[in-house]
Structure formats: C-alpha cells, structure tokens
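Note that one protein chain is taken out, while the other chains of the complex remain in position.
Let's turn to subunit A:
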Amino acid sequence: MSKILIRGAKVLGGEPQDVLIDGETITRTGTGIEAGDATVIEAAGQILLPGLVDLHTHLREPGREDSETVLTGTKAAAVGGFTAVHAMANTFPVADTAGVVEQVWRLGKESGYCDVQPIGAVTVGLEGKQLAELGAMHDSAAGVKVFSDDGKCVDDAVIMRRALEYVKAFDGVVAQHAQEPRLTEGAQMNEGIVSAELGLGGWPAVAEESIIARDVLLAAHVGSRVHICHLSTAGSVEIVRWAKSKGWNVTAEVTPHHLLLTDELVRTYNPVYKVNPPLRTEADVMALREALADGTIDCVATDHAPHPHEDKDCEWAAAAMGMVGLETALSVVQQTMVDTGLLDWAGVADRMSARPAAIGRLEGHGRPVSAGEPANLTLVDPAYRGAVDPAGFASRSRNTPYEGRELPGRVTHTFLRGRATVVDGKLA
C-alpha cells in the first residue's frame, strides 16, 4: 500500500499540520513533512478528524435489501466520514444468534468501505421474553459487545435486569430503546401542542423518561453499564445527568435529527419527518445540544433508518418510521454544535469517534490522530455550503428530512486503515 501525505489540515481543528500515512498506519505528524513518493492531498482549510464511528446504524441486511444492504449502507457511511458502524439487530431474521451476527460481520468485511460491528439482539426475536444467546454472539467471529432490541424497548424490568447483569461477564453493554409500550400505543408523533392540533396519536416524553429512570437505577443496582439510544427529551437529559452525578455507568446518544428538527415539521403531514422517537419541541432540541456539549450525552449516533420510497409516499399513519442519516450527520452536527459555538472540532472528534468507539469497546477506531495509530481518518471542508440532494446519496434509500435544505460542511476524504474510501467527496 502506498504512502499518503495529508498536507496542511487542521488536526481536530487546531493548527495546520501534515500527516503522513504509510500503509495502514499514521507514521508521522508535524509541519514541513517531505512528500517523497507519497500521494499528496492538499488540505489547507480542512479539518482532519479520526474516522467517525456510528453506534446506531440500520443496514437492513439480511431481509430488507430493498431499502439498504451492507454494501450500500457502508458506502453511505464512508461518504459521511464514518470508518465504523454498529449494525442494529432488527433485521429479518433478527440478529439474535451467532449465525446472523457473523453473516453481517462477514458482509461488512467484504464491503470494504467501513468496518461493520454487528449489534446482537437482547432477546430472541426482539420479543422481550427470553434472552438471546448473548454469550454465543460475543464469542463468535463478530465479537459482539453491544446488545440492543432497538425498534422495541426491553420493557420487562426483570428481563432488562438480567440482561444488564449477564453482559457483565464479557464487558458488554445493553443499548436501550427507551419507550414504554403501553404509553405509546398508536403513537404517531410527539405528544403536545402540535399533536393536539393535528389529531395524531401522541408519544409522550414520559414514555421515554420513565424507562430511562428505571434503567439507570437497574444499572446502578446490578453494577452494570447501560447505554441509552437516541435520547430525545429535555427530561431524559435531566435523568442521565443525575445518574452520572451518582457515578453510575450510564451513557447516552443523540441523533443529528433530534439536534435540529422539531415537531412543528409534522404540520406538513409529510412522513419523511416520521421517526421514532419522534421529533420533539424546540426546548428539547436546545436541551439536547447543551447536554451533548457538556458531555451529559456522550455521543452522536445516526439511527440511519433506510426505507423504500413507497413506505414514505403515503399518508402519515401508514408510513414507516425512520430517516437516513449517515451522509448528513456531520453536516448537521457542524450546523447545530460547531457553528453555534457549543462544541469545537476536538469536541466533535470526541462525540462522533472516540466516545462511541469507547462505549462499543471497538478497537482501532476513535484513536488520536498521531504517529503509530491506525489511519482511520476523515477530512472535512467546513466552508462548504450546499443543498442536500438525495438523488446523489450512496444509500439505497432517499428518506432524508433534509432534501433541499442547505447544510454546512462536506466530507472530502475518508481513509479506512490507510485506504481512501472517499476522495474529493466521491466514493473511491
């Protein structure tokens, strides 16, 4: 593998530096590095980050290859600057056995665009009744360390407690989709002023917050760690902040869309804004940004959820929940967190790479940009401005809420262990 010299990039937003990659590894950083026989990438004005890591990606394969495959999903990830994604377990069949997680893991290896770390289901078939073979999935080639029934809540308190306890044996973590099922029967959108007017079934904040409150207490009680998926309300932030103040092992993620969009958009009845948990209010958005800035929320995770066109080209109630997010995540984070002054680029590297890699115990990712580290890198042009055009997506699906919206920043290059997966904003 050849050498690459990234010249004059602001590493984590700091002073311009040169970064030399040899093979799979960063070999030198500094100024005035001679190119020699290396391919030179002029990166003046651009930001160099460690390759982004997503803790929450729906790759849909096996089962829903009409909306995404591991290959198209990892291409989308690379375009978005990701070098590793965690593939959610709610496939068909569900990733609740060593066989299925190994299949997804192998497909990821074959794709070559980014590392795919499968997540295993907590319970068989996501049914919430019986623990899946968590140990077998951990011991498999896929080496699963994150377990989630995402899409469904592990609502039975005993099952949740046992799962939290059981994964301690191999330092696993349960990632909870916090949604009290009875309080959200027929739920279509955030319960509040807008739902009252639109006549859509409400998804109250308390349905999320009550589960988070229970689970942080359970995690504390059994001495395990719990991760909260797509935290979406101001109240949830308060509970996590309180749990962390106790020293409990609780982590949380927020999606880009919950950092930017509000339930006011549902007034269009356009199902592209239908997502679970639902878009909340402006006050929630502001609380989430603040929590991400102060570290109460550990990381950004996309909850990239591809759906075929027909599942969104219909009336609201009939539409599927979810949005694609891999290819727009960094731009949304730049707009909501960096351009607002809430987070610097080093902070972005922490929340989108180092922290999610640490939570998932993922090796080789989320590392510092320094000599001797694996060359998983993302180069961003923060000055770029452009309208989102779903027709240009690498993802197989187009269900983005940002169509036509101008967002800042663009990933120009992504490197996976020294190999460029994206060059000048295009798949290599």
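Brief remarks follow.
By our rule, a residue touches a chain if its C-beta (ideal position, glycine included) is under 8 Å from a C-beta of that chain, and two chains touch if they have at least 3 such contacts; residues count from 1.
Assume contacts and distances are computed from a predicted model.
Missing chain, UniProt protein name: "Aspartate carbamoyltransferase", from among "DNA-binding protein", "Aspartate carbamoyltransferase", "Teichoic acid D-alanyltransferase" or "Ribulose bisphosphate carboxylase small chain, chromosomal". Considering the full assembly, A:318 is the residue among A:169, A:286 or A:318 that touches the omitted chain. Here the missing chain is touched by one residue of A:170, A:242, A:269 or A:384, and it is A:269.
Shown as candidates are A:52, A:194, A:207 or A:326; the residue that touches the absent chain is A:194.
Touch with the hidden chain on the side of subunit A covers residues 188, 191-202, 204, 268-270, 310, 313-318.
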